[in-house]
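Working notes, structure below.
Missing here is one protein chain; the remaining ones are kept as they sit in the complex.
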């Protein structure tokens, strides 16, 4: 069986490198070309030693491939991908460029006009657990943000079933790798270590993704979502704590209601390989290095409030792993191919 | 000027040791005796090398002193302090034993009858910024929990002024030293590192403290508070993110309302040495090793929700530092004596 | 093709769990039984959530298997394995029980008589790069200690070729997972974080392994090895810095000598899948989660001293990964089966 040819644009960031790491063990594809902006012309292994076994050069632009991942920053990514889409190449965009359906909303959050608005309706928002069929048929997949993946998966069953009211709070805690490999004081070791910080209190760019997807599940009633991300002194992992008032009259009172809630979640994610509804509160380490999303829904009995804890590895299910999951769907491979590894513990 | 004689019961935990570290530089007191349960008979410096300059033996029980700190676990603490209170000694209890005003509530949360319920009304809840005069006149001070300190200080101005509705969520992130020096898998290095976990989703023992103090500020209207603590891979620090709906008609719309909110906070804490209302979101590192509490109140304009970020060092303002602040008040010293040090950075 | 049946004794420590994690992705074996002492009777996934997909019960003793891994502590391990060896089962012992060839030396370092001294000569010290053929033919393999793996692989080429004198210093830095999952103050989070400590200055139990293997490579001339381990605030990884005087007259002066040294190393490890001689000083992260050992030999030109930096993941090449590598040899599988994954970065 011939291998599908893959190119990765901008492999030199953490997300691009993680796509390569995962695909190295994928039996059905071959990475034929990788690009990087400032590092073009160097051997991949000299820039990212763990990828030395791929034995590739970093090139200025991608070679011909059957499917292309882009890990470029927003704007640059749409500009690089638009010509490939025009040529009929399948693409998965790990930037934010094709996640929002409305070009105006994109402009409002990203401070520039969308480089390829005509492709927005063509793009599929790549959470397979919500959009499996569309992803399978897509030519252009917008890989979700890391925070939105944890929040949307954590809230989707309750929001869709109308078990919660419209007032939703998502308090997310993320490891630092989500901020990427570019140097900033915010990600300087001595600043991050022994420190926790809230940020983007005026509004984080991942908020409109969360709103778009949850609102679509909810229908008419307008959700009011507050999302506050926090930076945590660790490399990988996101834990989102989601709070919402219980809708009246939907669930039994007391512990029985909490069990009903969990059953709604179990039913929603039944048969899913990567999303697990768990019986005790999960920890990010239990997903570390894997494509899992672990979800624990419960009810604060004193206040009648739904609390959902959702954990992922921000670089895997929150990035490269979900991208490979999308790739598998787009190419007709079994969805978990290349993603079979267990979380790394401890 | 003669020095006031201080004893510390159970110095061998993190909180007791931190009281000693702070008092070492206090010009008006002298630590005359320290106790520890399993380590009695050893030199303090052999058990806790950083305290070697105190040049003390760990004794089985406290010597005569003018003021006694207890860092014993709950129940043991009340049992050890009751006889001292009876003798007229001033005491500061760092355990939870005298924080709740109702013995029944205590029993509900701590699973045993209160060892000295007759002292509960005598005890003053030791947040000086809320109860300064009572602390100054108290013989028995209940030093607050670390989480409650951050949450209560963060919410007090808004709750008291009626700027927020009754639905309050406190999402707290804590370093691991708050769990103490006793060995558990939860605080084992390889389990904590690269991990974030929510815990006590069924109800944390610090919740009733938070409710008691905020409810007292609010008056009749019953608050509905959800409190979820999280364990973060760092040693010191608590950041509490507090969420509550804006009460209608109290503040102007838009950014102006947020500025009004900050002004309410500034007024509330005007003249305070240790509580600072800051203009940009604070980080726990900015309070590290100091008695500061840094508070940033703002409004999520999209949802009309108040968001307050509150940062402390859990062992200082959240424990030993606040205890020394209380001691200063009880002994008539300037409130900041011994607590002048700046946060340690980076 | 039928799968080889594997049992893991004492899966509940970090090493045992890591064997299971690696074997989960091994195409030629099946874990048929796992044991744990205090946790027997529980589902594996309730004790170690990342291993839930194995879908096994923790049993009190191992079921019949073709090959058994023991991750028991020393003494208990030999006692558990001796009957299995007698029955002809292939075993890999991850404890120290069968590493030293002399029962007297074992007793000196481990403070008790060896439980099965008659098996010591039967056991093969399982560093495949040094003892590949013996491992392939062995029934009983003693899996090396984590520190010895890094030190022996780092020094073997120079010691064997006589390029260094007899005075050798190994200064090793290890992540905390090497100390295991048992609770101690030494591995308590708040004690380890922001801390570095040297330990076992009177002699670490891994020293005699290092001496035994390097001395065997050297022949008659008696080596004088000082080994000092250090505990570092991280979970996984060992970096050993090895120092030895350059033997006179063996290498050219100046940079050319350093290049000759590197060539000796490259030749020694030519064709090895897991040991890589690298051209710039390696970091433990470059081996993280993989079975790699990265070695950088050089010469301090000012003093004519050989310096070798050797990096591994202490739980993989320093433990479970090397054990699986040994298993592959013992069962006639390709040596890298199940160990193909790249290091996890960042």
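Letters are used for the chains, namely A, B and C, taken in the order the chains are written, and counting of residues starts over at 1 for each.
One rule holds for everything that comes next: contacts are C-beta pairs under 8 Å (C-beta built on N, C-alpha and C of every residue); 3 or more make two chains touch, one makes a residue touch a chain.
Fair warning: this is a prediction, and the values are worked out from it, not measured in the lab.
**Student:** Based on the whole complex, identify which of B:48, B:84, B:228 or B:307 touches the chain you can't see.
**Tutor:** Answering carefully, the residue with contact to the hidden chain is B:48.
**Student:** Among A:3, A:63, A:133 or A:190, exactly one should touch the missing chain; which is it?
**Tutor:** A:190
**Student:** Touch as defined at the start, partner being the missing chain; which of C:232, C:275 or C:320 qualifies?
**Tutor:** Of the candidates C:232, C:275 or C:320, C:232 is in touch with the missing chain.
**Student:** Could you tell which one of C:86, C:197, C:253 or C:336 touches the chain left off the display?
**Tutor:** Residue touching the absent chain, from the options given: C:197.
**Student:** Just checking the interface: what residues of subunit A touch the absent partner chain?
**Tutor:** Interface with the chain not displayed, on the subunit A side: 14, 175-177, 181, 183-185, 187-194, 233-235.
**Student:** In the whole complex, what residues of subunit B lie against the chain that is missing from view?
**Tutor:** These residues of subunit B touch the chain that is not shown: 14, 17-18, 21, 24-25, 48-51, 53, 177, 181, 193-194, 235-236, 278, 282, 285-286, 289-290, 340-346.
**Student:** For subunit C, which residues touch the unseen chain?
**Tutor:** Within subunit C, the residues that touch the unshown chain are 167, 169, 171, 173, 175, 190-191, 193-199, 201, 203, 207, 224-226, 228, 230, 232-237, 239, 241, 243, 245, 281-285, 288, 296, 298, 300-305, 307, 309, 311, 346.
Definition applied: only the chains that are shown with their structure count from here on.
**Student:** Using mean C-alpha positions as chain centres, tell me how far subunit A is from subunit C in Å, no decimals.
**Tutor:** Roughly 36 Å separates the two chain centres.
**Student:** Let me have the rounded angstrom distance from the C-alpha centre of subunit B over to the C-alpha centre of subunit C, please.
**Tutor:** Each chain's C-alpha centroid was found; their separation is 46 Å.
**Student:** Subunit A: which residues touch two or more other chains?
**Tutor:** 193-194, 235, 282, 285, 346
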